[in-house]
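Every protein chain except one is present and positioned as in the full complex.
All chains are identified by letter, namely A and B, in their written order; residue positions are counted from 1 within each chain.
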Amino acid sequence: MSVKSKPSRVYYFGTCVIDLFYPGAGLAGMELLRLQGLSVVFPPEQSCCGQPARNSGYFDEARAVALRQMDAFPGDDPIVVPSGSCAGMMKTHYPQLFEGRPEHDRAVAFSKRVHELTAFLVNVLNIRLEDKGEPVKVTWHGSCHSMREMGVVDEPKSLLRQLSNVTLVENPREKECCGFGGTFAVRQPEISAAMVKDKVEALESTQAAKVVSGDCGCLMNITGAMKKQGSPMSGQHIAEFLLERTHHG
Amino acid sequence: MADAASKNDFSVRAPKALNDPTLRANFRRAMDGLMVKRAAQFEDKEAWNILRARGAAAKARVVAQLPELLEQLEAKCTANGIQVHWAETTAEANDIVLSILQKHGAKSVIKGKSMVSEEMELNHHLEAHGIRAVESDLGEYIIQLAGEAPSHIVMPCIHKNKAEIAQLFEENIDGLGYTEDVDALTAAARKELRGAFAAADAGISGVNFAVAETGSLVLVENEGNGRLSTTLPPLHIALMGIEKLAETLEDIPPLLSLLPRSATGQHITTYVNMITHPRRDGELDGPKEVHLVLLDSGRSRVHADEELRDTLRCIRCGACMNHCPVYSRVGGHTYKFVYPGPIGKILTPQLEGLDCAGDQPHASTLCNACVEVCPVKIPIADILVRLRAEAAHPSHSPAVKGGGSRRSFHESLAWKGWEWVYAKPWLYRLVTFLASRFGNLVPDTVGPMKGWTSCRAKPTFAPKTLHELAREKGYCDE
Partner (left out) sequence: MSDAARSNILARLKAAPRTTVPERPDWTPPSFGEGKLEQFRRMLESVHGEVHETTAAEWPERLRNLLSNKGVNAVLYGPATDHGAALIKAWDGQQAPSLVPYNRQVEELKQTLVHGVQAGLTSCRAAIAETGSLVLWPTAAEPRLMSLLPPIHVALLAKSSLADSLAQLIAEQGWVDEMPTNALLISGPSKTADIEQTLAYGVHGPKELIVLVLTDA
């Protein structure tokens, strides 16, 4: 669904990882939208998109939680999500989860309203950003689901490129998974460790001060490894980064 | 049940490969090269999408019409003089091959590359009956010398570097000495195997596409050993999985345009060999007898499921494993069975059963890199998740073998608990409130956290949840 005209009101789905570990990033996303003149609503009945259960093969449990999310966002206003992974779950997999079931049509309608935050800022709001921060070198980490399920590849980078004092450096093997994969990090810890180690090395090779990402699951994984390794690099969600740069935090 | 499954556990085998720096380096270098070569072939995204849609449709049509096309293939092949045999199991297939060879008094066999023959463990079976089987594909020859299994479906000895191969050749080829010069090694293999080709009583090959419309076997290769194995000996036995069909001759060009480019980044393989008859009257060479063995080994069972049957579209290009961040780090042997990588992770549990390979579908982050490059659009990530579900819950699908074999009481309970909390907004808010206030007190060596904290700092719960902050800022008001 392409939203040609700018909506006046949007819903915001915070995601459970942001809720517990990165609420600042969640707030920053809402603030960015509000500053564009939108009315932003955060329904308190929301919890989690259900991806962990679905990916583990527990479809009934995922469906039960998915239905609660659909209940929490009535009507047809767009639903903006600061995570390509959770957006992908709701957009691609909700219709799939309810295939052949009475809720299928409802799931399809719901999925059409879902937008990943950076894609929404760029493609729907055509946001213009003015950089007020000090020069800094950053590199971007796009999550696998963002790139491959939501097709969001250049939008976040275009936002970073709008900031005049920000130098965006490409990192090697950019498209390779960071090794988070939700429960994979816990089920296949050694492989996950090898993957995140390689990812940190690739990011550090850019000599950027920080890695910016649209997915907090990846960030938790990557910055967690960076901290353990004593890396000079830090990580930040793009919503928080953009808000800080354009409004002095 | 859980114990038997955990013994096969991928995560138990992986560290061996992960901690082998030579193996890691060999695979990294090889996969990087293959990815770059493939990308160069498909720079034009629009052309890729059009070609891929054509290829996916061709193979989807095969899967949707499988019984009829197999009957057509059999009728055409038979009319052409190719003798067709059917085998439900690998044991049956081995017996068929053995009896054909014994009928001809064959003592030595030259083999072209065939993954199906690996499924059958054919060489082993033949050796046990006094028939020598020599691998002629250079990569397969190398691992035969090493006594190993292939680690990749297209490049079988990708896990070996020059030094390792030089060593093997020095030990096994008289008068060669130690050399890492690739041309010298190749010339030595050519010389050794020439004798085997000339002396062989029979040649055994795989099939890339069997064209139902014309009863033709299409084989692709670069070395020439495939042509030699299927032309020089008086007897040729071709082995194929029942899904390796093309419906019409018209389907061959798009499939040929997808396979080598996806596999090795070549425009086309050096040789495309289409076999339709044994040696006919007046012809001076070619095998006098050609046999085709159709192997089921679980494929007809997979076919019964509308979602899972997409697995059978696979044309064995290997692009999925070339792009897999897991495969490139653990290599093919960690997968234990014949087919590694993403295709292995969906095919093996289906053919062998979730009871012995139910760990494979979990060895993935669902990054979708494979989905992006699969030339026939197999929804690999969705099938991985489906198989995870089948492994955890007793299956109602007749297509699935070993469904529910990884059922874990604890995990089921955990997800029920998760549902209970996350489907009740007030309970979710309460639990997250408590987690934010007390979660940081939980030690990082507890249960699943151990795997995380072995290489990462423990995640820190924020002092207030987003729900709380959103309410404070007024975002919860409609």
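In the analysis below, a residue touches a chain if its C-beta (ideal position, glycine included) is under 8 Å from a C-beta of that chain, and two chains touch if they have at least 3 such contacts.
Everything numeric in this text was worked out from a predicted model, so none of it was measured.
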item: Contact set of the excluded chain (shown chains only); value: B
item: Among B:43, B:174, B:285 or B:478, the residue in touch with the chain that has been omitted; value: B:285
item: Full-complex contact with the absent chain, from B:87, B:210, B:259 or B:357; value: B:87
item: Contact partner of the left-out chain, one of B:35, B:115, B:165 or B:314; value: B:165
item: On chain B, residues whose C-beta touches the chain left out of the figure; value: 26, 29-30, 33-34, 50-51, 53-54, 57-58, 60-61, 63-67, 70-71, 85-88, 92, 95-96, 136-139, 142, 155-158, 161-162, 165, 182-183, 185-187, 189-190, 193-194, 197-198, 213-216, 222-225, 227-228, 231-232, 234, 242, 248-254, 256-257, 264, 267-280, 282-286, 294, 296, 300-301, 303-304, 306, 309
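FYI, only the chains that are shown with their structure count from here on.
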item: Mean-CA-position distance for chain B and chain A (Å); value: 33
item: Touching residues (chain side chain A, partner chain B) in the complex; value: 12, 14, 16, 18-24, 26-27, 30, 40-48, 50, 52-61, 64-65, 67-68, 72, 96, 144-145, 148-149, 175-177, 179-182, 184-197, 220-221, 223-225, 227-228
item: Chain A-touching residues of chain B, taken from the complex the two chains share; value: 10-11, 14-15, 18, 325-326, 329-330, 362-369, 371-372, 382, 385-393, 411-412, 415-416, 418-419, 422-425, 428-429, 432, 435-436, 439, 448, 450-462, 464-471, 473, 475-478
